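The complex appears here minus one protein chain, its other protein chains still in place.
Right after this comes subunit A.
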Amino acid sequence: MTVTTAGVLFILSLVVALVAVHKPFGDHMFRVVSGQRHSRVERGIYRLVGVDPAAEQTWGVYARSVLAFSAVSVLFLYGFMRVQNHLWLSLGFDPVMTHGAWNTAVSFVTNTNWQWYSGESTMGHLVQMAGLAVQNFVSAAVGIAVAVALVRGFARRRTGDLGNFWVDLTRITLRILLPISVLGALALMIGGAVQNLSAGTEITTLTGGSQTITGGPVASQEVIKELGTNGGGFYNVNSAHPFENPTRWTNWLETFLILLIPFSLPRVFGRMVGQNRQGYAIAAVMAILATASITLTNVFELTGNGTVPQAVGAALEGKEVRFDVSNSATFAAATTLTSTGAVNSFHDSYTALGGGMLLLNMMFGEVAPGGVGAGLYGLLVLAVITVFVAGLMVGRTPEYIGKKIGSREIKLASLYFLVTPALVLIGTAAAFATGNNSTALNVGPHGLSEVLYAFTSASNNNGSAFAGITVNAPWWNTALGICMLLGRFLPIIFVLALAGSLARQQPVPASEGTLPTHRPLFVGMVVGVTVILVALTFLPALALGPLAEGL
């Protein structure tokens, strides 16, 4: 079998697996977020937290609950890292310095998992498992909860109620994320991922050198890192590390876990609004963009243009033998199309156009299929913008799933869309204006790509990196922290406000003039709107970076 055939089969097998599970798994998620019965454990949690699970929240209360939970999480995580030297399993590491702790606290709470540090030399095991990995779960649950609240806005009528954040958080964590994590972690352990509390084993190598075989609760963190589209690696080299991603099949499994929830959520949307075909239309948009991107990334990497790849004979710098070029490219596309940011190969050493493709994936705002929850609400906002654009073309009041898209709705959708480009472009400009771009490892267009990638990754809550840039500095840690915070919570506020105003409406019955939003025409339009909006926003920046380098 040729390299290309094997690479294509790898992608096809992922597609088949996702098609097979999205329905039963999506139905399971639907039952989780719409069920009314609470298990004994859940009732115990509600009592400990002190909330009434039957109480419904308006969008404002829901948003304030999200923000309160996230604010407390940031503070807790910050404090945790600052005192880690006094705690169990600190491995003798110093407390994390202020700007670094701020950056990492924000990074994990916002589901970004951008990492300025090397896990193996900065974070003790306790901070990793009881601090960072907890956020891997709950930040993912927050994303799904917000998406579900938006869908309730479409599904409900003449009400202010959007559900209860604490109930959503608890049920999503306990019934969706935790069970899959346990099974997935066991599978990864069978593959060879480590799961222990060892501080490291000092050994003497065959030729008399010394090596420290590191330990840690890796498998338990690895699985939720992928499933929750978080991406923060236990070790510096993330999923390229043999202890995080030991074999060829664990690599397949991790790629699958990254895509599982994002591609199953459209099913939840379809079920909740009572029209499965609306979910399929959304899934189709995601699938079209994802397939195109994964294919192009593979083509660029396997072609291997550029001086060094030509000299080497393959774009193999920064890639593992067991994954080789194609499976690395597929993983890289999956991780940037979602908001994961885990890497099994190093994007900085990708071909110019391959790396540019990864940058573009994030610039799409991570809607194909996007992060858990964030992808669905991002794409629904784009669908709202699309019906508005379509409404302008034919001169009718735009409506989506029976809800009118009036001036308040389109304002919120537009604000949502504008947040990340503003953060990315202002941040990149600020880095150059203040001379902080000088920490980039590479010069010329590739140096610009490194800075642009950093801000794109942070603002879109992706967390992957063109890792050549040195970001462990007060300016970078602070600036990227601000981008992550605003890039996560401003959109969430806009989405919940949108949900609130949709839920208040009485649905309008579909008429002759209603644009059907489940047909290929609409799917094509959403794809078009997404591509055009992103292209108009980012093309000038891309032209100076990857395009200048690759053409």
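The rule is short, and it goes like this: a residue touches a chain if its C-beta (ideal position, glycine included) is under 8 Å from a C-beta of that chain, and two chains touch if they have at least 3 such contacts; residues count from 1.
As a convention for this text, contacts and distances are computed from a predicted model.
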Seminar exercise, completed: UniProt lists the protein of the undisplayed chain, choosing from "Lactate utilization protein", "Biopolymer transport ExbD protein", "Potassium-transporting ATPase KdpC subunit" or "N-methylhydantoinase B", as "Potassium-transporting ATPase KdpC subunit"
Problem set entry | Candidate in contact with the missing chain, chosen from A:M81, A:V237, A:I258 or A:L359 | A:V237
Exercise. Among the options A:W59, A:F323 or A:Y400, which residue touches the chain absent from this view?
Worked result: A:F323
For this session: Kindly state which of the options A:P53, A:G192, A:G406 or A:G524 is in contact with the chain not pictured.
Result: A:G192
Problem set entry | Residue ranges of subunit A at the interface with the undisplayed chain | 1, 3, 5-6, 9-10, 13, 45, 48-51, 64-65, 68-69, 71-73, 76, 118, 120-121, 129-131, 133-134, 137-138, 166, 169-170, 173, 178, 181-182, 185-186, 189-198, 200-201, 203-209, 211-215, 217, 219-221, 235-237, 240-243, 246-249, 251-252, 305-324, 327-328, 343-346, 348-352, 355, 441-446, 449, 466-468, 549
